[in-house]
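Structure incoming, see below.
The complex is shown incomplete by one protein chain, all other protein chains being positioned as in the whole.
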Amino acid sequence: MSATVASHTTGPGGTLAAIRARGPLIHNITNLVAMDLTANLLLAVGASPVMAHAREEVEEFVSLAAGLTINTGTLTREWLASALAAAAQATGIGRPWVLDPVGCGATRFRLESARQLARSGPSIIRGNASEIAALAGATAGQAGGRGVDSTLSADAVLEQARQLARSSGAIVAATGQVDIVTDGAQIRRVSNGHPLLTRVTAAGCALTALTGAAVAVSSEPLKAAVHALAIMGVAGERAAAKAQGPGSFRSALLDELYGLDPQELDKEARIT
Amino acid sequence: MSATVASHTTGPGGTLAAIRARGPLIHNITNLVAMDLTANLLLAVGASPVMAHAREEVEEFVSLAAGLTINTGTLTREWLASALAAAAQATGIGRPWVLDPVGCGATRFRLESARQLARSGPSIIRGNASEIAALAGATAGQAGGRGVDSTLSADAVLEQARQLARSSGAIVAATGQVDIVTDGAQIRRVSNGHPLLTRVTAAGCALTALTGAAVAVSSEPLKAAVHALAIMGVAGERAAAKAQGPGSFRSALLDELYGLDPQELDKEARIT
Partner (left out) sequence: MSATVASHTTGPGGTLAAIRARGPLIHNITNLVAMDLTANLLLAVGASPVMAHAREEVEEFVSLAAGLTINTGTLTREWLASALAAAAQATGIGRPWVLDPVGCGATRFRLESARQLARSGPSIIRGNASEIAALAGATAGQAGGRGVDSTLSADAVLEQARQLARSSGAIVAATGQVDIVTDGAQIRRVSNGHPLLTRVTAAGCALTALTGAAVAVSSEPLKAAVHALAIMGVAGERAAAKAQGPGSFRSALLDELYGLDPQELDKEARIT
């Protein structure tokens, strides 16, 4: 069925239709702030979320799932052990997985944890510009982060994103006003989105989960990362047109993701 | 006061009115995804939620509360120890408590944990059809679960629900398009609800908390379980009529639970 669906379009609309058709089970080891929005976003696009971090069961969940996402937002040493075990299992059985190195430039523990995960075989690394710069080796001053927020544009870290893609073997997606996606050689840019996305907590984390759903139904991680950015960006633009502020925007974002027409999505996506 | 209120109706409207009149304190050991919606739903119906899982204090909270709910959604070994202590305390002092064996068919750790809890004296076990089948002893293949979602109808697990009720001594509520509730002998069915309830994360977990509030103001666990299903189902139908998707549905669900008229609830409830 998904082959038929995908044949309608090779754009983000095809990826969204494939997620809805297949309903992939996505296992998320995410942070405590992002749990609610991440699960709700995956349900809104038709995927099936599972959150599980107990060391006793993470490998089993990875095996059941079509994709895995790992997020360092409120990481502890115990959760890191589970995350590394899940990453090893996913890489070992060829399950695509996405790393979100939240705030990795802020503390030594986060940076070391994120680098250890980046060396564990992620399919895609998705972060803001400061996180990508920090992970690629920039010093704290160069990475320009503040807490978990970025103070850099994605294009400012283009070279670091390329290096990180080559050293990790992952597709790297650096988000900002214009997002960039690279495999170390090719560069794609997505210029959808809206400033209100930066006023809803965990919107980036939820985008990572959407990227996990996209790569779970795709054989091309670069395309999956680009399409997830376009889906989120277009839904964000549409939601902003109806919202009075970040509270109503969050509800409208889930409504838009749920109702988004694949053909209209393809028309509104700005991918270069 | 609640006696007077309850005399108006012996249907779900009477139970909702009793929750509002008494405002029972409900102690929840629930999963990390369900915290927000669970607490908000309990506040919306007039109950008073407490979330607490520290081994040092769970027994004290059980003693203060009118009811307890235990949910295995993101269980770890540490939380399991607290959950078992809370369950023992509740059973020991005769406090009603509800078990929600989230995703118990998915991993060995979850299944063993859920079974241990099911043997600890719950008043009510509330799960989807796959969870009830797994807990009752079906093999992974028969239980038909996928992650934390069910692929079975509740009626397909009727016999397993009955067996589980007899072996555990608990009322068993298996939810699906039509929900079933049994004490091992009697069967009641509730056919309210809306598909959007499956697109909001933790709606089932929050229903478990509502069941905890219902049984805390009732002397009949079977009736309490049936009424909680009807309250959630009717509120879900009303919310869906106003919603544009799962984001606005979640807000509308809480609004409806807050404003629901007990007499209209009794009229719209479909209980057989």
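Letters A and B mark the chains as written, and numbering starts fresh at 1 in each.
The rule is simple: a residue touches a chain if its C-beta (ideal position, glycine included) is under 8 Å from a C-beta of that chain, and two chains touch if they have at least 3 such contacts.
Nothing here was measured: the structure is a model prediction, and the numbers come from that model.
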Of B:R126, B:R188 or B:R250, the residue in touch with the unshown chain: B:R250
Residue of A:L16, A:L42, A:V58 or A:A106 in touch with the missing chain, whole complex considered: A:A106
For chain A, the residues touching the chain missing from this view: 31-33, 35-37, 73-77, 103, 106-110, 146-149, 198-202, 243-248, 250-251
In chain B, positions touching the absent partner: 25, 27, 32, 35-36, 39-40, 43-44, 48-57, 60-61, 64-65, 250-259
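Quick note on the criterion: only the chains that are shown with their structure count from here on.
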Distance from the mean Cα position of chain B to that of chain A, given in whole angstrom: 33
